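Sharing a structure with you now.
All protein chains but one are shown in place.
All chains are identified by letter, namely A, B and C, in their written order; residue positions are counted from 1 within each chain.
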Amino acid sequence: MKIHEVDARGIFAGAGLPVPPSILITQSAEARGAAEKLGCPVVVKSQVLVGGRGKAGGVKLASTPEEAAEKAEAILGMDIKGLTVEKVLIAKAVDISEEFYVGMVYDRVTRKPLMMISPAGGIDIEEVAKSTPEKILKVVIDPIAGIMPFQLRKMSAFLTADKAVAKQLAPVFNGLFKAFMDVDSSLAEINPLVVSPDGKVWAIDAKINIDDNSLYRHAALEEMRDDSSEDPGEVEARDSDLSFVKLDGKIGCIVNGAGLAMATMDMIKYFGSEPANFLDIGGSSSPEKVLAAMKIIVRDPKVKAILINIFGGITRCDDVANGLLRAKKDLGVDIPLVVRLTGTNAEEARVILEGTELVPATTMEEGVKKAIEIASAS
Amino acid sequence: MKIHEVDARGIFAGAGLPVPPSILITQSAEARGAAEKLGCPVVVKSQVLVGGRGKAGGVKLASTPEEAAEKAEAILGMDIKGLTVEKVLIAKAVDISEEFYVGMVYDRVTRKPLMMISPAGGIDIEEVAKSTPEKILKVVIDPIAGIMPFQLRKMSAFLTADKAVAKQLAPVFNGLFKAFMDVDSSLAEINPLVVSPDGKVWAIDAKINIDDNSLYRHAALEEMRDDSSEDPGEVEARDSDLSFVKLDGKIGCIVNGAGLAMATMDMIKYFGSEPANFLDIGGSSSPEKVLAAMKIIVRDPKVKAILINIFGGITRCDDVANGLLRAKKDLGVDIPLVVRLTGTNAEEARVILEGTELVPATTMEEGVKKAIEIASAS
Amino acid sequence: MSILVDKNTRLIVQGITGRDGGFHTSQMVAYGTNVVGGVTPGKGGQKTDDGVPVFNTMEEAVRETGANASVIYVPASFAADAVCEASDAGVGLVVCIAEGIPVKDMVRALPYVRERGTIVVGPNCPGVISPGRSKVGIMPGNIHKEGNVGVVSRSGTLTYEVVYHLTQNGFGQSTCLGIGGDPVIGTNLLDAMALFAEDDETEVVVLIGEIGGNDEEKAAEIIKNGYPKKVAAFIAGRTAPPGKRMGHAGAIVTGGTGTAAEKVAAFKAAGVEVAEIPAEIAEIVSNLL
Partner (left out) sequence: MSILVDKNTRLIVQGITGRDGGFHTSQMVAYGTNVVGGVTPGKGGQKTDDGVPVFNTMEEAVRETGANASVIYVPASFAADAVCEASDAGVGLVVCIAEGIPVKDMVRALPYVRERGTIVVGPNCPGVISPGRSKVGIMPGNIHKEGNVGVVSRSGTLTYEVVYHLTQNGFGQSTCLGIGGDPVIGTNLLDAMALFAEDDETEVVVLIGEIGGNDEEKAAEIIKNGYPKKVAAFIAGRTAPPGKRMGHAGAIVTGGTGTAAEKVAAFKAAGVEVAEIPAEIAEIVSNLL
């Protein structure tokens, strides 16, 4: 789960990181007061859950309260990568003499938290990683013991030779690690972490993703979820415990298992068409889940055929069959359904579907081909 | 370092353990007020740094404030194993229906904290360990991750089948572990941990030893040190960074290294005499340390000869020789000194000591035999 | 031989009295897996419908049954603790089927179990099966067949699909292993490859990868430097949109972007044939054998 910068700033500040003060507003009329309270210059920052806000014009500097109001007015309501800006953060601006990058994720190889730092922070950090990887230091951190003193020394020395700055970095690293662990983060970034001309260190941007699996123990974080920044289909899918990503093709897919779902999409492409979505109904799927999946897919007017590809292990094919029939009836679905059901209770499912309009397929390949054929014909 | 029960209770209470309220007094006149404030019955407990206070009569129950005053009067000033009782704790008494033992140390084998628990707590726990070891559960605890939930379940189940009691035990185990780690303890014990007839769990005794090496980072704990409860020679030795234990024989020993010091004592015994002390002057020993060591030993009137046994590695033999000569002069030592110096700068030392009254020896065995001979002759 | 599980596997089911645990215990028993016991705290002393004794703790279960492996079906919030409990009790293999476990919990549990020498498969995985000998997990047993193809996969049902084609075409399996799709797992693609490398019975290893991470790229490197078994591969996610990126950090950590195209290219550069669709795996295996 992604959370807004303003919430990430709050978490960082709580972990002791030096975050400049800021005020969140939703009306441009509030911008002037906020800027006056904070003292100018301020930065006016759109709060949307996508990257590249700066490049899209969603982050502006303002040197007077009047200017802050103007910028807020311009940014509120702006469209950034398909998302409408509904909130703006007015943050105290910091003069920048150096920009560092500091980020954390879990490392799949060592199975431990990994902190990555670079003295070349800012918007081009990915380019730095590609072209000058020696400018990135990766430090594996013991998940329980935390960052060792020798690691803090090494990391500080990698970013700066200035002892007064280095002294402020250890609490930043420790604070970022603490925040990362405390909120069950899957990604935490400060980009940039800056040094101002007076030698003070500031975290002027904040990004935190939360591990969805941990939300059951973080009620406060769950409240930071912003559904308005997401595709409504994806939100609905999540509420039904489905995994859904909208795409652009003609063939809707309902599959059990993420790997098989991707393989199904790949095969649709391989045989010359395009999938309309990724949809994984997961393991033990009830008829209700199939119904919910169908509901989301039929809403897409581009969809000309729906392929149901199920390899039953925990998933019972008869459950799926019943769900399909109910969906067809309840939703009045008139899009052709191609159904491939193999594995647990496949025979029962075959019996259930016999004599219906559903198009049966015995293999995934056959299913894909039939769906493409139907979609092309319509 | 040992600390008093009253201090250990404070540490336990701070870690969330259920410790009955108590008041420390130094005058018997304060006992009545304390008992009234706490509410009777109360336990009157001598605060001395030795075990077996109960058996020595240093712990008494009082059912009225008057009785508390009488008991405090009797206990204050009492001698327990050579120590005078100067403080008494008045603690709210708890009715007991079950007594558990819960203790923690570091385990040398796994190099991890080890919690030991028994449903047969109380004063005879060591007997329990010897005769019915199956009544003791030892649980190795991860020093950083702490006690795992499955371990808490197992431990609770080992002590009780009563779910309401078990529910109170998990915080006790976690709290004891936390206290043990937080104060750099080398030993922490609750004996007994009791269940009162109303089903409540109480830690009615508390014992904590602190790792001396950690005191540099625990100023508050260092203040809990009670020198009055220790042998003055041992206190003086510690202040001079020496390790000293008083014994009963005629031959004083000054040795570098604990192992060699013990081997020297063993050899004195082996050749028919008894050592007057254990004294390890440690590694890089300055003449000052030798002087301090000598000062402590000559105070013992039983000592008839002093054996200096040094195998110089870091310790320089000439340093030791100079210290000996200075001690002999400054302290006016007339007890015969037998000196065996081998290793680093032994030749320089030999030159320094040439022509003095000090009795030279070339081997440890020769030194021990000469010292015994001299001591027997005097 | 085979890897991880065989006729000598003596299995405890953690969470045996739960809905999933109970159902799959029956399935495993029916397949012939030697399920020697189950654990559910507070339900010790019972027996399941399959006659499997239930214990309160793993320690008790191992002591009473001589178990050497466990499979975990407990709810996500208890699963990491169950992994540690199993390891502490001394089993050498823990297969964690449970899904939805916070990454942090596994990150904390894995060093604990590694210190005790336990191999963890999963979490969030279908499990391990050595056809004809032992099935530890949730995969449909009947699609498998004894043979000399080792299968290791990051996904569940896609593995069934591939195995189905293998079996249909007469290629049995030594062991099929679903390692799970979570970011932090006990046994990864490379660990599984190392196990297959040591297995006499396995002649071909089928690697079923997918987008994300860079284990496939590393596997390709290992193969390039000389891997003792023949390898066939399949990568799912060629059409996946770049989609939800892991911020900058995700790209920095892997060095690449983890796309299917990169993985396919890496395998091809290592001389590994990569199937375009699952059915092709059987053809490739056929050519290799």
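Here is the rule we go by: a contact is a pair of C-beta atoms (placed from the backbone, for glycine too) under 8 Å apart; a residue touches a chain by one contact, two chains touch by 3 or more.
Predicted model only: the values in this text are computed from it and were never measured.
The chain not shown here is touched by just one of B:6, B:125 or B:324, and that residue is B:125. From the set B:78, B:170 or B:187, the residue in touch with the chain omitted from the display is B:187, counting the whole complex.
Touch with the hidden chain on the side of subunit B covers residues 51, 101, 103-109, 111-114, 116, 125-126, 129, 133, 136, 138, 143-144, 181, 184, 186-187, 189, 191, 207, 209, 211, 213-214, 216-217, 245, 247, 255-260, 262-263, 265-270, 274-275, 278, 283-284, 311-315, 342-344, 363-365. With the whole complex as reference, residues 142, 145, 148-151, 153-154, 157 of subunit A touch the missing chain. The chain not displayed touches subunit C at residues 111, 114-115.
Here is the rule we go by: only the chains that are shown with their structure count from here on.
Chain geometry summary: the mean Cα position of subunit A and that of subunit B are 58 Å apart.
Once the centre of each chain is set as its mean CA position, subunit A and subunit C turn out to be 27 Å apart. Between the Cα centres of subunit B and subunit C there is a gap of 53 Å. Listed for subunit A are residues 144, each touching two or more other chains. Residue positions of subunit C touching 2 or more other chains, listed in rising order: 108.
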